[in-house]
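Shown next, in C-alpha cells, is the structure this report addresses.
For this depiction, one protein chain was excluded, whereas all remaining protein chains were kept in their positions.
Here the chain labels run A and B in written order, and each chain numbers its own residues starting at 1.
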Amino acid sequence: MSTRSSTLTGRIMAAPSIIILFLWMIVPLGMTIYFSFLRYNLLMPGMEEWTGLDNYYFFLTDPAFFASLANTLLLVGSVLIITVVGGILLGLMLDQAIFGRGILRLLIIAPFFIMPTVNALVWKNLLMHPVSGMFAWIATSFGLQPIDWFSEAPLTAIIIMVAWQWLPFAVLILLTALQSLDRDQREAAQMDGAGPISIFFYITLPHLGRAITVVILIETIFLLTVFAEIFVTTGGGPGLATTNIAFLVYTQALLQYDIGGASAGGIVAVILANIVAIFLVRLIGKNLDR
Amino acid sequence: MEKTFKSPLKHIAFSVFAWLVGLMIFFPIFWMVLTSFKSELDAISMPPMFFDFDWTLANYVEVQARSNYFKFAMNSVVLSVGSTLIGLVFAVTCAWAMAFSPTKRTKNALLWMLSTKMMPPVGVLVPIYLVFRDWGLLDNRFGIMMVLFLMNLPIMVWMLYTYFKEIPKDILEAARMDGATMPKEILFVLLPMAVPGIASTMLLNIILAWNEAFWTLNLTTSDAAPLTAFIASYSSPEGLFWAKLSAASTMAVAPILIIGWFSQKQLVRGLTFGAVK
Partner (left out) sequence: MKHVMGVALCALLAGGVSFTANAQTKLTIATVNNGDMIRMQKLTDDFTAKHPDISLEWVTLEENTLRQRVTTDIATKGGQYDVMTIGTYEVPIWSEKGWLAPLDQLGADYDEADIMPAIRSAVSQDGQLYAAPFYAESSMMMYRTDLFEAAGITITDRLTWDQTLDIAKKLHDPANGVYGICLRGKAGWGENMALITTMGNAYGARLFNEEWKPEFDGPEWKAALSMYVDILGNYGPPGATSNGFNENLSLFNSGKCGMWIDATVAASFVSNPAESTVADKVGFTEAPCAETCTGANWLWAWNLGIPTGSQKVEAAQKFIAWATSKEYLELVASKEGWANVPPGTRISLYNNPKYLEAAPFADETLLAIDSADPINSTLKPKPYVGVQFAAIPEFQGIGTTVGQQFSAALGGSSSIEDALASAQSSTDRTMQRAGYY
C-alpha cells in the first residue's frame, strides 16, 4: 500500500478545510491585531492613530479585567463540575431499568435544544423573578424569604442557567459511555464481593475517563464565550459580579465603541484561550491517545 | 434494559424517583409552554396557576400579528441546514484525510481548529462587519451561512474525525487489494459505515447553528434574520409580557426541540467524540 500517495491525497483532502479555517481565523485576527494598536473609536471616525501598546495597558490595568477573569474561571469551573457530576449521576440513573425510560430521556435532554436567549428569558422572568417567579412562590410557601437571585447571588444564577443548558450534553455522552461498559467485568467484580460503591470507583469511573475528558473539552470551548445569558439577565452586574471576559470585551466594543480597546481585549482573550487549550491538550494527550 | 431490579417494589420506587428528577429538569420548558397559554394576568398570579386557568391562544395570535414568525423560522431552517450541508462537504473530506492518512501534525491541526472557537466573537465583530459590508454580505443568507459554517467547522471536523478513526482499517486494505480506487473505496466501502457519524454530526450542527445568537443577530437585519432576531424583540417589552414572552419563546424553540426529539437516536449514536471504544 502506497503510504506516500495516500498521505498526499490525505493532505489534499484536508487542505480546503484547513485553508478556509485558517483564512477565517487569520483575516479577522490580523485586522484585530492591527486595530489593537490603534486608538480607534467607532464613534470618532477619522481620528485613528497609532498608540502602540496603550490599549493593552488600559485593558490589563482595568480593575474589571481581573474580576472578569476570576468570574470566567469560576463560571467555567462550576458549570463543568455540575455537569460532569450531574451527568454521571443522571447517566447511572438512566442506565437502570425505569418505566418509560425513552420518554424520560427525551425530557432530560430537552434543555440542550433551547436557545441560550430563551433559556435566560425563561429563567429570569418565569422562575427566578423575586415577586412572580416560581422559585419565589416555592420559597414563600415554605415561609421563607424569596431569594432575589440577580442581586443576591447573580453569578450563581448564571451558573445554574448555563449548567441546566449543558447538563443534557454531558448526560448523552456519559450515558453512551456507560452503556458500552463491559457487563462481564462488572459481574465478575460483584462475584468477588465488591459493593456498588467500589464497583463505581474501580470499574465505572476509570471507564468513563475518556468520556469525561470529551465533555470537559467540548463544554469548555462553549463556556469560555458565554454571553447571551449574561446579556439578557444581569448585564454583567451588579457591579462586576457577572462580567466575564466575553462580556467585558462586549462592553468595550458595543457600549464604549472603543474598537482599539475591544481588539486588545479580544487578543488577550485569544491568548487566554490558548493557555486553556494547551492545558486541554495535555489532558487529552493523556486520555485520548490510549 | 441494562440492569434489572430484583424486587418490583424497588423498580417502581426507583422509577418514581427518576421521573421526579426528569420532570424537575424539564420543568422550565413545561412552565414556559404552559404560561404561553395563559392570559397576562394569570401568568403572574400568585400562587401560580397550573391547569385551572382559561386557556387562550391570544398570545400566539398577538405575537404573529407583530412579527411574521414564518419568515424568521424559514430563515432559521435555511441558515442552520445550509451551513451544516456546506460544512459537511468540507468536514467529511478533512476528517477523512486526518483519520485515514494522519501525519505528525494532524493532532495539532485539530486542536488548533478547536482553539479558534474559544475567542469571544464580539472581539472580531467590527472587522467582520467591515468585511461583510464591503462584500455586500450584510443581511445576506449566504453570508450568515458562511459564518455559521466556519463557526461550527472545528466541531464538525473533530466529531467526524473521532468517528472515522474507529472504522477498522483492515476493511480499507481489503478493498484496495480488490483493486478499488479511492473514490470507489469511499463511496461503497466506508461511507455506509460512516453514515451514523455523519448523521449525528449533522444534527448536532443544525442545533448549534439554530441556537447561535450573536452573529445571527448582529449581521442580519430583516431578509436573513432568523428566530434569534425574532426573540430579540420580546426580551423586554412594555407592560405585562410574561405570557407573550412565553409564546414567542415557545415558537422560537419548538421546531428544533421537535426535530431534536425525533432524531435523538441518530444524534446519540454518533455523539461520542471518540469517548467510547
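The working rule: contacts are C-beta pairs under 8 Å (C-beta built on N, C-alpha and C of every residue); 3 or more make two chains touch, one makes a residue touch a chain.
Keep in mind that what you see is a predicted model, and the values were worked out from it rather than measured.
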(Q) Among A:F37, A:F150, A:W164 or A:F227, which one touches the chain that has been omitted from the display? (A) A:F150
**Q.** Touch criterion as defined above, residue of A:R101, A:H129 or A:R186 at the omitted chain
**A.** A:H129
Q | Contact with the hidden chain (one of B:V33, B:I167, B:M193 or B:A232) | A | B:A232
Q) Can you list where chain A touches the absent chain? A) 41-45, 58, 62-64, 124, 129-131, 146, 148, 150-152, 231, 233-241, 251-252, 254-258, 261
Q | Absent-chain interface as seen on chain B, which is shown | A | 44, 65-67, 74-75, 77-78, 81-82, 84-85, 125-126, 129-130, 133, 138-139, 141, 195, 199, 202-203, 217-218, 221-222, 225, 229, 232-241, 259, 263, 266
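By definition in this document, only the chains that are shown with their structure count from here on.
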Q) Taking the complex as given, what residues does chain B use to touch chain A? A) 1-5, 11-12, 14-15, 18-19, 21-23, 25-26, 28-29, 31-32, 35, 44-48, 90-91, 93-94, 96-98, 100-103, 109, 111, 113-128, 130-131, 150, 153-155, 157, 173, 176, 182, 207, 210-211, 213-214, 227-228, 231-232, 234-235, 242, 245-246, 249, 252-253, 256-257, 260-261, 264, 267-268, 271-277
Q | Partner chain B, residues of chain A touching it in the complex | A | 1, 3, 6-7, 9-14, 16-18, 20-21, 24-25, 27-29, 31-32, 35, 42, 90, 93-100, 104-119, 121-123, 125-127, 131-132, 134, 136-137, 140-141, 164, 167, 172-173, 175-177, 179-180, 183, 210-211, 213-215, 217-218, 220-222, 224-225, 227-228, 232, 245-246, 249-250, 253-254, 259, 262-263, 265-267, 269-270, 273-274, 276-277, 280-281, 284, 288
